[in-house]
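A protein chain is absent from this complex, but the other protein chains hold their places.
Order of writing sets the labels: A and B. Residues in every chain begin at 1.
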């Protein structure tokens, strides 16, 4: 069970959160202008990286808010969490080390 | 290939078993191959085996970053069944079951395919409706699957608790596929490896792929590896949880997410559990191995990960369910718990297909249920690579279905895990 730092509430156990998939995939402003190819990519294609992953979480059993996180998918350590709507921090994997040890 | 048999065993026993040869070689890679398979799990090795045996393509390398069979092949709960709802899925998985039925003889390797029956429990009226839909569809597709009352479930699996008064979610019945069962996972990988190796396939372990080279026309030309560049006319990616990472090397994004999936075994006990029981509603899968261990599958964690481990709360939830269904196992003890990485598609059905890059083929997205399909998957994927066209069985399992909306959504249709 991970410890996740909600940007609004602080560190809390994973059970209070719901995972929300990859972050920074904005819904197109006008989907009707997209080709099937582009729409299919928006719906389904995911980075799924081995390494730092920008992802969404919702503090569903806390403040209820969605926020974003950078997590190393090899170690499951977080490099950063940040409010929804803010850009991905310029953190590399070395940031991840800090949160573990 | 040295033939395996009781007689061979007897003969070599006299010589203190000194006379056994390696089951496969440990070759260095050649400069180039007709086909390079990335990933020496069951599916990749089966693909190589059928390329050699069915299509006569033997200039093949199977590259493995670790040890063969060391990924999900060696980490799963070994359940084999084919009672899927949709025609496409039933066709694919039943193709596999038919191959399972003769696999030990085909490979001359005892994969211990044991048709003990797979019983899927229904706990509410929605489950009952859904399972009956499966039973009827399977019957008309020629796939065995039958409805059992709760009492019949208990007769089939005596340790099962069906006393509704003691259960939060009573057992209302179950769907039983008698041809389903389990197999010995390692033996599947080893049997295919031995068979492929004997026909000239090079299995190269400890060889990680670091890049996929494409020519000016976009077609693949080979792979960069930790053992140097290896040329390839065709490349088949069978990298399970790591497929997104490998495909990214060719510049392709996939409709995949990789999740941790855990399993565990108990200490071994004398035979007590005669079949496989799955309960998707309360998240438990259980069988007993030939060694006597209770083999128990858990659900996936909520988040994507390559860490090959999951949270304690996931294991805990699974054992809640096991103890609820089988109160006599509450004093049994967990011996070993482990995690794998499962690659999941949006519709929970696999992709076995050509890709946008000429010469690059992919077999992935098996989610939590790939082991059962191993022979069938390798068989049709070999066909796809050899002929540059899908076998009719895997023709619906394209990547493009996610663009076009022709999903094969077993999970949505049934709320049943694979």
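Quick note on the criterion: contacts are C-beta pairs under 8 Å (C-beta built on N, C-alpha and C of every residue); 3 or more make two chains touch, one makes a residue touch a chain.
Rule of thumb we're sticking to: contacts and distances are computed from a predicted model.
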Problem set entry | Listed names "Manganese catalase family protein", "Sarcosine oxidase subunit alpha family protein", "Chemotaxis protein CheW" or "ABC transporter permease", matching UniProt entry of the absent chain | "Sarcosine oxidase subunit alpha family protein"
Problem set entry | Candidates B:32, B:208 or B:269 - the one touching the absent chain | B:269
Exercise. Pick from B:115, B:221, B:248 or B:398: which residue touches the chain that isn't shown?
Worked result: B:115
For this session: Taking the full complex into account, find the residue in B:49, B:93, B:190 or B:397 that is in contact with the omitted chain.
Result: B:190
Exercise. Touching the missing chain, which residues of subunit A?
Worked result: 1-3, 13, 18, 20, 26-27, 30-32, 34, 36, 39, 43, 56, 58, 60, 64-66, 75-77, 84-85, 100-101
Exercise. If the missing chain were put back, which residues of subunit B would it touch?
Worked result: 4-6, 8-10, 13-18, 20-26, 66-70, 74, 87, 90-91, 101-102, 104-105, 108-110, 112-116, 123-126, 129-137, 139-142, 159, 161, 166-169, 181, 184, 186-187, 190-191, 205, 266-272, 282, 288, 290-292, 307, 309, 311-312, 315-316, 319-320, 322-324, 327-338, 346, 404-407, 409, 411-414
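The rule is simple: only the chains that are shown with their structure count from here on.
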For this session: For subunit A and subunit B, let me know how many angstrom lie between their CA-based centres, rounded off.
Result: 29
Exercise. If you look only at subunit A, which of its residues touch subunit B in the complex?
Worked result: 1-2, 14-15, 18-19, 21, 36-37, 39-41, 43-50, 53, 55, 71, 73-76
For this session: Sort out for me which residues of subunit B touch subunit A in the complex.
Result: 242, 244-245, 248, 253-258, 302-307, 311-313, 343, 346, 402-404
